[in-house]
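Missing here is one protein chain; the remaining ones are kept as they sit in the complex.
Labels for the chains are A and B, by order of writing; each one numbers its residues from 1.
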Amino acid sequence: VRAGVVRPTPSIVTLTTDAGPIYAAQMRGVLLSAAPGVTVVDLDTGLPPLDVVHAAVAFRAMAERYPAGSVHLVIVDPGVGGPRAPIAMATKDGSFLVGPDNGVLDLLAQSLGRRACVRLDPDRCAAPGPRSPTFEGRDLFAPAAARLALGTPLEELGHQFVPRRLRLPRPRRHGGRLVGRILLVDRFGNLITNVPGDWAPPERTTVRVTLGEDAAPRSLARVRTYSDLEAGRLGVLVSSFDLVEIAAREGSASTRCGAKAGDRIEIVLAPVRATTARGRRRPPA
Amino acid sequence: VRAGVVRPTPSIVTLTTDAGPIYAAQMRGVLLSAAPGVTVVDLDTGLPPLDVVHAAVAFRAMAERYPAGSVHLVIVDPGVGGPRAPIAMATKDGSFLVGPDNGVLDLLAQSLGRRACVRLDPDRCAAPGPRSPTFEGRDLFAPAAARLALGTPLEELGHQFVPRRLRLPRPRRHGGRLVGRILLVDRFGNLITNVPGDWAPPERTTVRVTLGEDAAPRSLARVRTYSDLEAGRLGVLVSSFDLVEIAAREGSASTRCGAKAGDRIEIVLAPVRATTARGRRRPPA
Partner (left out) sequence: VRAGVVRPTPSIVTLTTDAGPIYAAQMRGVLLSAAPGVTVVDLDTGLPPLDVVHAAVAFRAMAERYPAGSVHLVIVDPGVGGPRAPIAMATKDGSFLVGPDNGVLDLLAQSLGRRACVRLDPDRCAAPGPRSPTFEGRDLFAPAAARLALGTPLEELGHQFVPRRLRLPRPRRHGGRLVGRILLVDRFGNLITNVPGDWAPPERTTVRVTLGEDAAPRSLARVRTYSDLEAGRLGVLVSSFDLVEIAAREGSASTRCGAKAGDRIEIVLAPVRATTARGRRRPPA
């Protein structure tokens, strides 16, 4: 740790994984055994299995709300035991990110600014004893996160390393036409896209939205929040991720539209006309 | 806080929501960032989406087991961003309840006794910066809960307010006939009704139970606990909520009866005769 960066006491270690409760509990135990005073906080321990893009997006959205100086352990690791590097990064706010070098850490590292990165050296990080080649989250990454939480300098855990970038599809816009992808579907069935919130059409306009490759476009109202829609009605808004979202009031947009993560979305701004989502006689969709 | 009410250190903030892991993790992060020493405890962060009645019943059952002085944050908020008020309450035991004014806090407030209530003023509670109109749990309610956990007096967070009551269907009884509703179905498929436990028929009697509007009645034994029933058999007992419950031994009463939350239930006391659920030759159902 760079001189001058004061570490909070006790440290927070967050845990993000697709591995489910049994494996998550094992990692939690390793953290509490190796770093007894630490506060272990679950972010999401039941992410969709092996989906690095979903995990990277969700991890950034969750972890960026935590105090500077936290240690973030992320185990979504389809290549466990194979040639992908185990890494740890320090960020400019004094936080640490620990996980496999498959891009899952990259979005948060970009947000916080990367200060340094090492490839974890098992001889310097792991607990003594055998390590399972199928669960390095428990046997290598969690011990490394515990050491960082205890104040071990990053440089002592391995050699300098240049991590992978995560390649995400980029949204595009041409005039009034926005094209993107659904990044994730939340628990309510809201469709969170990769289109930035400040590209969203103005409130109280109507837009034409096409989901998937061949679907017919739908005319939807752009609203501010769910309760501006009539019950069951679909609309377009800016999500709390600050991304464009398609939602149904008190219903699942995912079910209504048959849409899922990865699907293409196209939004065309219709000619501007003042409208309100409530009280209209002939709703647009 | 009233003089003489001593706050425990460190404070407990509980979290109850239907929003699922990603949004719950964001709220947890806001709490830990704004009130670093606080202990954040999840009650249930995966409640059935948008079901205020279920949430209110479950929240009361969970939160009433926590220490006096806890701050309880409840985000089940179908009207987020709309006209419903954001509120915080102080109760007579020195606890605080924070959430939307849709009745979700009302059952616990009645149990603990309400001492004061304010409508949260965003200018006094929220963190500086933009607030998402679709996730006030993160941007308004969690910061308010953190302030209460740090000891900010309730009155500084907003103006006095009279909260909504939650209207629940009331159970009725006429002689030996009980009529109520299923309040919730637990993870085992047990049917928890709104009929008070002290209205339950005596142990070792047989009752006739009708679930739903048109179903045929079933003759069920009233037992003390699940293991008094034969394997797979349905029975009536007093649940740990202190409410009448229909359960199957090592099976799901919900699946067996096709019953769900909201369904009507009628229980008629059969003429009293001594019986035991075990060892009978011709079981009643």
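What we mean here is this: a residue touches a chain if its C-beta (ideal position, glycine included) is under 8 Å from a C-beta of that chain, and two chains touch if they have at least 3 such contacts.
The shown structure was predicted, so the numbers you read here are calculated from the model rather than taken from an experiment.
**Student:** Sort through A:Ile12, A:Val40, A:Val71 or A:Val98 and give me the one touching the missing partner chain.
**Tutor:** A:Val40
**Student:** Taking the full complex into account, what residues of chain A touch the chain not shown?
**Tutor:** Residues of chain A in touch with the missing chain: 18-23, 25-26, 28-30, 32-33, 36, 40, 46, 49-50, 78-84, 132-135, 138-139.
**Student:** Under the stated touch rule, tell me which residues of chain B contact the chain that is not displayed.
**Tutor:** That gives, for chain B, the contact residues 8, 12, 39, 41-46, 58, 61-67, 186-188, 224-228, 237-240, 242, 245, 247, 250.
The rule we apply is simple: only the chains that are shown with their structure count from here on.
**Student:** Find the geometric centre of each of chain A and chain B from their Cα atoms only, then give the gap between the two centres in Å, rounded to an integer.
**Tutor:** Computed value for the inter-centroid distance: 31 Å.
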